[in-house]
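Just below is one structure, and these are the notes that go with it.
Complex shown without one protein chain; remaining protein chains in place.
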Amino acid sequence: MKKIALLVCLFCLLPLMFSGCSKNEEASVIKVAVCPTSPPNLYEENGKHLGMDLEIFEGFCQARNRRYSITSYDWQGMLGAVIGKQADVAFSAISITDKRKEVMDFSKPYMDNTWNLVSLKKRNLVIKDLSELKKYSIGYPRGMAYSDFIKNKLEPQGVYKLSDVKMYPTYNEVLADLKNGNLDLAFLDGSVASVYRKKMDIQDSYVFTGFDMFGFAFPKGSPLRDDFDRYLAELGPDKLKAIVNKWMN
Amino acid sequence: MALIEVQDLVKRFDGKEVLKGVNVLLSEGQSKVVMGASGCGKSTLLKCLNLLVAPTSGRIIFKGEDITRPGVDIHRLRQDIGFVFQHFALYTHLTVEENITLGLRKIRKMKTAAAREKAAFELERVGMFEHRKKYPAHLSGGQKQRAAIVRALAMDPAVLFLDEPTSALDPQMSREVVTVINKLYLDNITMFCVTHDPFLAKYISDSIVFMHEGVIVAEDIAERLFYEHDDPRIRQFYLSVIDHR
Partner (left out) sequence: MTFWNILLILVKGAGYTVLVTLASIGAGLAVGLLLAVLSLVRWKTVRLLLAAYTYVFRSIPVLVLLFIVFFGLPGMGIRIPPFFSMVLCLGLVSGAYLAEIFRGAMAAVSRDEITAAEAMGMKRVQIFLYVIWPQMFRMAVPGMTNEFTSILKYTPFAYTVGIPEIMKEAMSLAALTLRGLEIYLAVGILYYLIYKVFVVSFETLEKRFRIPGLAGE
């Protein structure tokens, strides 16, 4: 009986032990929240964080002589960490949207994320005019922002009907169907496309630009945001572009 | 010398008077049995005496102290009274030995080894030593009751209360238990027993109190109470319990 009691006591103490482990970070260390499922902007390889966003941010830290500590969250956790001020900054291909702007501050956009319609290279499918789009089947996973885009932009222009789109559970199925020849075009964003391009022989058949901008996310009223924007200005568009291109291709 | 003196004890449950002014005396070394039909209040009387049930009015003098007064150390009082239940009430999760040593260790503050020794000695007296490592579920009813008696006795109480100790047992096991209690009787252990088993009553009592509807009707030794009293309530009760056997 004593053993049970002891065991229970130990169990009860466990949480206390660990609560002592999380030390307060020094004020000068910038707490970074990322979601490492966004290659090439941010991902993990062999336990190391890598990616375009991190390279840009490391440049900032070097220039300002600041240190940072990085924590991986899932997507909503990362956004929550910035909103709740658990993190000083978040980056992992975060699109600047009006809704998000209500609860967090964004840096100036550092990358224009494209929306790509990709096809198999061997099909050599190039769309010069959107009116050709009708002839092909388009597919992407359910719940993506492309649905709004098609419904609000393409449908009124008579370019493509949402009801003609093939919906899939995930990109795995989309790309598998593309490979089998059951699907002509897959709708991906530029980041995702760059990943799949390394695995499969695909090419862009048409690229939409200018409406999905990535930014670094900061808590509301963060002074760090202004400093980061100044850094982006110092860096200049050319150098920034070079970094983006390096990771996108 | 009187160990327990009950004066005008009244107990009401929701307006119903179960004990209607009971007066009983139990001397040291005496063994007294309370008999009566079910519902006559005999079990309530017993439970009032160690305050498992709070009396409504009246006085209970235990070792010269009125225990119905407020501020009485109820735990100390109960530690001085051994209690044996109709349904044994052995602790299911403990072996026979542990059932007995629990009180010794936790209440009497004995060391485990000493408590075990004491338990072994008492178990030997009732022929239960070989069963000391068994759990209650593996014992017969008679064995359970013998273990329960030892549990109460091992605490060296001033008095042993027995609440229908044979009622849940078949005749064979019942005899087993009667034999054990009879032995205690012969050893002059002070006992206060509630039962409607005339066989038990006869073999373990110095005198028998007969209760009917919350009052004591008669008190006498077994032979006279059963065979010579002509109170129809006693006759009727005696015949009914005799038939049952």
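As written, the chain order gives the labels A and B, with residue 1 at the start of each chain.
In this section, a contact is a pair of C-beta atoms (placed from the backbone, for glycine too) under 8 Å apart; a residue touches a chain by one contact, two chains touch by 3 or more.
On a predicted model such as this, the values are computed, not experimentally measured, just so you know.
For the omitted chain, the shown partners it touches in the full complex are A, B. Touching the missing chain, out of A:K85, A:K134, A:K153 or A:K179, is residue A:K85.
Note that of B:P136, B:P198 or B:G214, the residue touching the chain absent from this view is B:P136. From the options B:L77, B:M173, B:A222 or B:V241, the residue with contact to the unseen chain in the full assembly is B:L77. Contact with the undisplayed chain is limited, among A:T97, A:T170, A:T209 or A:N245, to A:T170. Seen across the whole complex, the unshown chain contacts chain B at 50, 52, 75-81, 83, 85, 87-93, 102-103, 106-107, 135-138, 155, 161.
Residues 1, 4, 7-8, 10-15, 18-19, 21-22, 33, 36-39, 43-45, 47, 71-74, 76-77, 80-81, 83-86, 170-172, 195-196, 199 of chain A touch the missing chain (whole complex, contact as defined above).
Following the convention adopted for this analysis, only the chains that are shown with their structure count from here on.
Chain B has its Cα centroid 79 Å from the Cα centroid of chain A.
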